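Provided herewith is a single structure, encoded as structure tokens, for subsequent inquiry.
After this line comes chain A, so read on.
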Amino acid sequence: MTRDSMIRLEKVSKVFPGAEMPAVADLDLDIGRGELVTLVGPSGCGKTTTLKMINRLIEPSSGTILIDGRDALALAPHELRRSIGYVIQQIGLFPHRTIGQNIATVPELLGWDSSRTEERVTELVEVVGLSKGMLNRYPSELSGGQQQRVGVARALAADPPVLLMDEPFGAVDPIVRKRLQQEFRVLQQRLGKTVVFVTHDVDEAILLGDRMAILNVGGVLEQYDRPEAILAEPANAFVDDFLGGERGLKRLALLTVGEADMRWGPVVDVKDDPEEARKAMSREQVDWVGLVDEGRLLGWVDGTQVDDTPLAELEPRPFLVTLSGESSLRSALDAVVTSHARVAMVVDDGIYKGMLDLEGIAEEITE
Partner candidate 1 sequence: MTVWESIEEFLAEPTTWSGPGSIWARLAEHVLVSLAAVVIACVLVLPLALWLGHVRKGSDIATAVVNIGRAVPSFGILAIAFLILVQMGAGIGEPWAVLITLIALAAPPIFTNTIAGIQSVETSTLESARGMGLTEGGVLKSVEMPLSMPLIMEGLRIAFVQVIATATLGALVAWGGLGRFIVDGFAQQDMGQLIVGATLVGLLAILAELGFSAAQRATTPAGLRASR
Partner candidate 2 sequence: MMLAQEATPLIDWEWIGRNMGEIVDRTWQHLSLTAVSVGLGLVISLGLSVVALRWRWTYSPITWVTGLLYTIPSLALFALLVPIVGLNATNAVIALTSYTLLILIRNLVAGIDGVPGPVLEAADGMGYTRRARFWQMEIPLALPVIIAGLRIATVTTVGLVTVTAVLGLGGYGYFILRGLNTFFWTQILVGVTLSVALATVLDVGFVWLQRLLSPWARRTG
């Protein structure tokens, strides 16, 4: 990474009183400006301890922490924390304050005037996808997913350059979690915060992280790299084991169809001669042919139907699943194995782009 450093941990250790082993030992970690780094590892790996040392909810036993070049340990803890957004799994909304007042917490601590605060709160409610009507409600009146959005809005309120998130989506049900993850990814692309994100969920770490730091028990950094790179080449047996099975599938989840090499396949224009269709089928050794009309994918017809009738007069059947360039290769693989013809058709805005088959997908992994 060539980006300049936003958070830098140098030889940071934490030994809890009475503990034999350090929770975190001599950790070096450099996080670039605008980067989202996920900290993952088994329980006891010190990932949460590491996170909490950055905003000094836990004081390091030794080492240096620099935030934007400033020594974090030299500031008064509460001053430091007001410039760092913080989101936790249990959310910790203040039950006695309305949603609006919750979001306004840090601006008020910083002494913003009320009109500026109000403007910011209204803006943020929309940013996280809630309605303004909720501002006067109390946290207990919201669903878990809504509460977590408020938690994110509250952390973003004073527009801090750094955001610390401790398993923020861990307490909501899997469906809501997936949606929140997607939304947060989009939000992060827009806001470009420097985010440190703790999770125990490898898939979440892979999905969200620009880089992921894999920690071992005792706060030992085993590997720190882009998820693709880690999946392609785990540094050691621990990382390989931690990533779990389906490493290939996890990598596929990171790659998009648009990045892959597609083939044109047995697809002809409806204005072509039926002979072209027969040639395409024998070339591809299949018994079906796809039809396009001025680039638009119409569907497919069975090989036995192709005689001397003009192709335009045949009645093509639609493909059950089509993919877009944005789809992950993992979903492409799913489409291939469930489709009749063992291929995934790629369509962007109705225009046929090409197709992927098992071999094509396998090549993307081995590249």
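As a selection rule, all candidates are chains of the complex that A comes from, given by their letters.
Heads up, the rule we're going with is that contacts are C-beta pairs under 8 Å (C-beta built on N, C-alpha and C of every residue); 3 or more make two chains touch, one makes a residue touch a chain; residues count from 1.
All values reported here derive from a predicted model rather than from experimental measurement.
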Touch assignment for chain A within the complex, options 1 or 2: 2
Complex contacts: residues of chain A adjacent to candidate 2: 55, 57, 77-82, 84, 86, 88-97, 105-106, 109, 138-141, 151, 154, 164
